[in-house]
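And then chain A:
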Amino acid sequence: MTFLVDLFRIVAIVVGTFFFVAGTVGLLRFPDSLTRLHALAKADNIGLGLVVLGLLPLTENVLAAFKVILIWALVLVSGGSTAQLIGRALRSGRR
Partner candidate 1 sequence: MADLATTTPGGFLLILAILLPVTGIILCFIVGGRHVDRIALGLTPFGLALAGAIAFRVGQSGKPVFYAIGGLPPPLGIALRADGISAVMLVAAAVILTAAAFYAREKFATLDGVRESRGAISFWIMLQAIWAALNIIFVGADLFNLYVALELLTFAAVPLVCMDGRPETLAAALRYLLFALFGSISYLLGVALLYGACGTLDISLLALRVRPTPAVWTAASLMTGGLLAKTALFPLHLWLPPAHANAPAAASAVLSGLVVKGSFFLTLRLWFFVLPALSTEQVAAVLGGLGSAAIIVGGVLALRQARLKLLIAYSTVSQIGYLFLIFPLAAGAHAWSTIGWSAGLMQVLAHAFAKAALFLAAGVLAETVGHDQIVKFGGAARALPLTFLTITLAGLSLTGLPPSGGFSAKWLMLQASIASGQWIWSLPALGGGLLAAGYMYRILTPALSDGKISIERPPKRYQEVIAFVLTLIALALGFVPQSFFDFIEIGRPLAETGLS
Partner candidate 2 sequence: MTTAALAGLVGAALVGFGLYGLIVQPHPLRKLLAFNLIGSGVFLVFGIVARRGAAAGFPFDPVPQAMVITGIVVAFAASAVAVALIWRLYSETGHVTLDPDAWTEPSRERES
Partner candidate 3 sequence: MSVLPFIDIGLSILVVTVAASTIFMQELFAAVVSYVAYGLLLAFVWIRLYAPDVALTEAAIGSGVTGVLLITAGKRLVPLSRTTTEAEPTLTLRVFAGTFAALVACALGAAILVLPDEPPSLAPEAAVAASGAGAGLGNPITAVLISYRSFDTMLEKIVLILAVVAVWSIGTDGAWGNAPAQLRQARPHPEMVFLAQVLVPIGTLIGIHIFWVGADAPGGAFQGGALLAAMWMMAMMAHLTEPPRIDVRWLRLALVAGPAVFLIVGLAGVFMAGSFFAYPPSLAKPIILFIETFMVLSIAAALPMLVAGPPNERPVP
């Protein structure tokens, strides 16, 4: 059982990290600001989600687990909204 949990943790965190790396590569390699933003927002939200999932078995109690999930939710909300705001600013700037 513990082996399965450990395996799940490792896989989740490694895949999460992969998404982060992919997002960063996108930030550096994509041609314009909107696509860069897209890469960053999408990949990092999923990446963080997987990392949080991988960390969940490590938490000591339900409250701690809740806090870790809350962090993901907050990043999701703020990251998404900021990406929208930046995207809007970019479009109005281009016009």
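Note that contacts are C-beta pairs under 8 Å (C-beta built on N, C-alpha and C of every residue); 3 or more make two chains touch, one makes a residue touch a chain; residues count from 1.
Candidate selection criterion: all candidates are chains of the complex that A comes from, given by their letters.
No experiment lies behind these values; they were computed from the predicted model shown.
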Options 1, 2 or 3: the chain contacting chain A in this complex: 3
List of chain A residues in touch with candidate 3 within their complex: 70, 74, 77-78, 81-82, 84-85, 88
